[in-house]
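I'd like to ask some things about the structure below.
The other protein chains are all here in position, but one chain of the complex has been omitted.
Moving on to subunit A:
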Amino acid sequence: MGKIIEVKDLTFHYPDQKEPLFDQLSLSIERGQWVAIIGHNGSGKSTLVRIIDGLLAPQAGTIFVDGMPVTPENIWQIREKIGMVFQNPDNQFVSADVEGDVAFGMENLGLDRDVMKYRVDQALRKVNMEDFKGHDPSRLSGGQKQRVAIAGVLTLRPDVIIFDEATSMLDPEGRQDIIKLMTKLHKKGYTLISITHNIDEAAMADRVCVIDDGKIAADSSPAEIFAQEKELIAMGLDVPYSERLKDELLHNGIEVPHEYLTEKGMVDWLCKLHSKN
């Protein structure tokens, strides 16, 4: 195990804003952990992961990725360890064919063509897109585009994959698809950081960090976080459907379990409730 990402006393200030966004923020992430970062728009979630990847430079504080400090000198090594998947599937495609896009990161590293061919096939297989190798990305669905983007990240063999609201622009089917793929990657041992507004996605994580106004407002397991429904609403998040249902049931005088239930857990519990009566 051990820590893969360590953020210490981070201070970050956008030049056009009066107040610093982050003031002495600290956060560490264990290797192999799946961390969901949630919070309302403008709370600094995306800024935080961009600082970790060295895409933005903080005013103060240090960040270690796999024990290596993020500095302008070793920024390219850091980016080999961290893969990022962004929100808009259209705006991260570089090439007019799927395989060329998957290979883009490897071209940047100057890898041999044989290695690239092997890894492109391997990565496309992992995300179930091997049949779309020669396709034009503009003809793919949103979920398929994000899977190709994930394949592009996998070819670089990173330790950490950051999903920066990667499911927010997808239809429900595509979103479920990507969440499933994330679960698969998590099982394979990748460290995942997913920024999301989608509670179903956050519920799959090992740990949920709630960021509010540049501060970590809560940091705990999904079950504990989602039990505090009122606070979630105050932070402008969607409350999961199963929690809303629980609230309604409580109003109607039905005893409900206190801990968080996923949709499936809720269905199981409801079935049991019904058979008891």
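FYI, a contact is a pair of C-beta atoms (placed from the backbone, for glycine too) under 8 Å apart; a residue touches a chain by one contact, two chains touch by 3 or more; residues count from 1.
Basically, contacts and distances are computed from a predicted model.
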| item | value |
| --- | --- |
| Among "L-lactate dehydrogenase complex protein LldE", "Putative aldouronate transport system permease protein", "Energy-coupling factor transporter transmembrane protein EcfT" or "NADH-quinone oxidoreductase subunit M", UniProt-listed name of the chain not shown | "Energy-coupling factor transporter transmembrane protein EcfT" |
| Touch criterion as defined above, residue of A:K45, A:R79 or A:K126 at the omitted chain | A:R79 |
| Touch criterion as defined above, residue of A:M68, A:L109 or A:I254 at the omitted chain | A:L109 |
| Positions on subunit A where the hidden chain makes contact | 50, 53, 55, 76, 79-80, 82-84, 86, 88, 90-97, 99-100, 103-113, 116-117, 120, 136-138, 152-153, 156 |
